[in-house]
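Presented below is the structure to which this report refers.
For this view, one protein chain was removed and the others were kept in their places.
Every chain is named by a letter (A, B and C) in the order it is written, and numbering of its residues begins at 1.
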Amino acid sequence: MIRAAVAGASGYAGGEILRLLLAHPDIEVGAMTAGGNAGERLGSVHPHLTPLAGRRLEETTVDVLAGHDVVFLALPHGHSADLAAQLPADVVVIDCGADFRLESAEAWTEFYDTHHAGAWPYGMPELMTAVGRETGKQRSVLAGARRIAVPGCYPTAVSLALAPGLAAGVLTPEDVVVVAASGTSGAGKGLKPHLLGSEVMGSMSPYGVGGVHRHTPEIEQNLSRAAGSPVTVSFTPTLAPMPRGILATCTARLAPGTAAAAVRSVWEQAYADEPFVHVLPEGQWPRTADVVGSNNVHIQVTVDERVGRVVVVAAVDNLTKGTAGAAIQCANLALGLDETTGLPRAGVAP
Amino acid sequence: MIRAAVAGASGYAGGEILRLLLAHPDIEVGAMTAGGNAGERLGSVHPHLTPLAGRRLEETTVDVLAGHDVVFLALPHGHSADLAAQLPADVVVIDCGADFRLESAEAWTEFYDTHHAGAWPYGMPELMTAVGRETGKQRSVLAGARRIAVPGCYPTAVSLALAPGLAAGVLTPEDVVVVAASGTSGAGKGLKPHLLGSEVMGSMSPYGVGGVHRHTPEIEQNLSRAAGSPVTVSFTPTLAPMPRGILATCTARLAPGTAAAAVRSVWEQAYADEPFVHVLPEGQWPRTADVVGSNNVHIQVTVDERVGRVVVVAAVDNLTKGTAGAAIQCANLALGLDETTGLPRAGVAP
Amino acid sequence: MIRAAVAGASGYAGGEILRLLLAHPDIEVGAMTAGGNAGERLGSVHPHLTPLAGRRLEETTVDVLAGHDVVFLALPHGHSADLAAQLPADVVVIDCGADFRLESAEAWTEFYDTHHAGAWPYGMPELMTAVGRETGKQRSVLAGARRIAVPGCYPTAVSLALAPGLAAGVLTPEDVVVVAASGTSGAGKGLKPHLLGSEVMGSMSPYGVGGVHRHTPEIEQNLSRAAGSPVTVSFTPTLAPMPRGILATCTARLAPGTAAAAVRSVWEQAYADEPFVHVLPEGQWPRTADVVGSNNVHIQVTVDERVGRVVVVAAVDNLTKGTAGAAIQCANLALGLDETTGLPRAGVAP
Partner (left out) sequence: MIRAAVAGASGYAGGEILRLLLAHPDIEVGAMTAGGNAGERLGSVHPHLTPLAGRRLEETTVDVLAGHDVVFLALPHGHSADLAAQLPADVVVIDCGADFRLESAEAWTEFYDTHHAGAWPYGMPELMTAVGRETGKQRSVLAGARRIAVPGCYPTAVSLALAPGLAAGVLTPEDVVVVAASGTSGAGKGLKPHLLGSEVMGSMSPYGVGGVHRHTPEIEQNLSRAAGSPVTVSFTPTLAPMPRGILATCTARLAPGTAAAAVRSVWEQAYADEPFVHVLPEGQWPRTADVVGSNNVHIQVTVDERVGRVVVVAAVDNLTKGTAGAAIQCANLALGLDETTGLPRAGVAP
């Protein structure tokens, strides 16, 4: 049995990693560590994780984490680099934070205003598939990796929505516009007034408007890779009255000379062999509830010929495929397991 | 006391008109009519309208409606024209349906596939204010009107969001992109599987994607009037897990040569004297919960200089300012009352 | 124009008082005070109160509050007594806290563990009506009062549900069992992990189980007064995934010898002349959404003959009739206005 430690186990991402590991046939839960909650029963912070409820959270230290085969880091941004540097090189380290996602030090500094820690192999194997130029290559990179950066939740939805069309040249890279709605767990467990239940229930609101959300450079990095040229994105995230789920509505201009009828098949072909990314039958649109708790991405595409834009909508669970599920998927690849091992392929609806 | 009848009183729009009339100092509720629910106690379909609970719904006939000073029509699309034609010319008729909103018979036929009934004065006085060219003119048209078409809910949010910038030339009329989230009451009370509570709670989903939603031509009509040239819009509506409220995220390209710093004041000036449209202080973004139950529109604007787009977000209550509140506002104008009479100016939050 | 100050204006109860005052024809909003939020724009804490958004919150001091005709205290429990003692005796002071609700110093000490400040006239005129023995008496007490204690939210729902039956002797005072569900605003705006949107949406949970909730002695005080003998209550509050509303399911044993068919009319008669308490038609059960934003109480009663228990269900909006609406109602009585002035008599649904 492979043993995994989870650092930052008291947060939502950490809790979701634990939930998924409980159903994983080949990985067992070792140490669970936290900051302020260290010493507490796990059941006091994650009562839903019943089988682990009686176990204690430990301090997040190298000593506690080393000695596991895999270490999942689910820490606040900026806390992964130091810890990772001290973990043995042969331990598989999967970072759910942003620290190692961006290749550009400039972009990092602009959006995070701290020192750039570098970039690790990027844990979104479907992206390269979508791109189509390098089928399989990204998976082979991850297969050998001992350090993997898990993509952000919004970048997962948006990149998988737009990459096939940009790679195939049916979308123009200029003037991409994305508006995405996220469940509140995407904002974490921090005690902020606007995250109180009384404030969020029955309400929609935008935040980080005007290109200032930190996921923007990661989205652009992915889309630029897909397009083979620089892509910038107008990205507006909104907070929706639901605990989980992201619905990303993505639009880009139809490339001149592209037949509208040929558009949808680009996505169908790109994801034909992907286990987790599903282009829905024509006319059926994604709903976040359908992917909740699963590692699935549901996608639909249409062309609005009146305005010359393609609209692609993707739904993911921000905590599963958007974070913890992707982390397990990456760990599976790194450990030589089947990529889908232990990952839910059906959502929890209604 | 002015007497009002409400046709289609059993639906959500009809119920909201009644709720507002109950607090109106100058208008009293006369006949309330329905289709299938005729004969029932109002309390059996709208138990929240306690003071009217014991009264009966009547059949929707000309005889029942005539003899009132004002008649509000809250009927399914396509049912207003015949009825309105038979009502006396001096009765103020306020139509909450789509029948008389579109000036273009072509657009009507394309989106509704029936005979175009014509166009009545359009009940959005703030639109012409926003445009700035004809201050006060639209209000004077409505002041003399005996037939008024109440704008649609999405068009209200989107038009008020974008009109000032288009009119002032700081937004280019090409490539406007709108993604809007609506509460479920916007879809009405019809018994459709996807509107069940089990399906909508915890879920976001798009619908009418690709420019096929019937509010599209109305939005374009308004924006074209504001811009003074044809505007087309990529419009994607989504269904959000809340009963009321619309959050419209609207983006358009910043016109070449426009200083970003000058943008926000265009909206502030356009709505400076409007009682119901409020540009929030810089940095504060609209939340739908803040306008629920009120006739307010909350708006915020910012420039995303990286991508050359302006993002405008507007929040309205789809049932109040989006329908019934606007209907009362129009009736006030038509009847020579102060435009704001009886209309809630604070939302019901949390 | 009567001028009112609101102390504790930044909380949910304070915000609701302001919302109601904005629609009150005879009272205008004077000073609004707060603790930690003093100095801020009201719009930064209550963006829904659009007409007051630009005004500033002041410090909560006697100097700021004195000089108003009415002062509403919406402070944390234990903060009203000192302040009230320093306000002029002829100012109408309406306390929304618990400080002056309990007549028994013992009960106060047991549940609040501090010094008992005393008891003010209790602002639930319908209670004495329900009791039936002293019609009108309680209203006359409130009419002359310059200090009034506003009832708690749960006690409002539970007392109005059970008082008529206890007063008429159709319910036995032994073994009353109440389970009530409350919206999250009842728990206030404090930043507690279990009140985060991610935690409350999609979840029901009990709290204060086993008779330890502080509203228990107030409920028992009211019911004992109604019964004319001591009543104890098994009271279990639960937190429901909604911002507002209380649904109180109250059961008591049918008194021996009482005909089941005679039960319902006891409630109908008790509240026949009450403007805000409504016994619904037979077979129609209260829904919290129907009273949201209004000062209404919806009640239904039935007898379960198999088990010999009467079940009474009451719905109120915890912030309106449960707090701020009752406060305005009390102020109206104290100021010699019609009791219903400015109070919403229709709920905001859907």
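To be clear about the criterion, contacts are C-beta pairs under 8 Å (C-beta built on N, C-alpha and C of every residue); 3 or more make two chains touch, one makes a residue touch a chain.
On a predicted model such as this, the values are computed, not experimentally measured, just so you know.
Considering the complete complex, the chain that is not shown touches A, B, C.
Among the residues A:D290, A:D304 or A:E339, only A:D290 touches the chain that is left out of the figure. Checked against the full complex, the candidates C:T238, C:S265 or C:T341 give a single residue touching the omitted chain, namely C:T238.
When the whole complex is considered, the residue among A:H48, A:H115 or A:K192 that touches the unshown chain is A:H48.
With the whole complex as reference, residues 12, 183-185, 187, 189, 191-193, 195-202, 241-243 of subunit B touch the missing chain. Although one chain is not drawn, its touching partners on subunit C can still be listed: residues 175, 177, 179, 181, 183, 198-199, 201-207, 209-211, 232-234, 236, 238, 240-245, 247, 249, 251, 253, 285-290, 292, 300, 302-307, 309, 311, 313, 315, 349-350. Remark: the residues of subunit A touching the chain excluded from display are 12, 15, 18-19, 22-23, 41, 43-44, 46-53, 184-185, 201-202, 243-244, 278, 280-281, 284, 287, 289-294, 296, 298, 344-350.
What we mean here is this: only the chains that are shown with their structure count from here on.
Compared with subunit C, the chain whose C-alpha mean position is the greatest distance off is A.
A rotation of 180 degrees, rounded to the nearest 5, superposes the Cα atoms of subunit A on subunit C. Per-chain CA centroids place subunit A at a distance of 37 Å from subunit B. With centres defined as mean CA coordinates, subunit C is found 46 Å away from subunit A. For subunit B, residues that reach two or more other chains under the stated contact definition are 201-202, 243-244, 287, 289-290, 292, 349-350.
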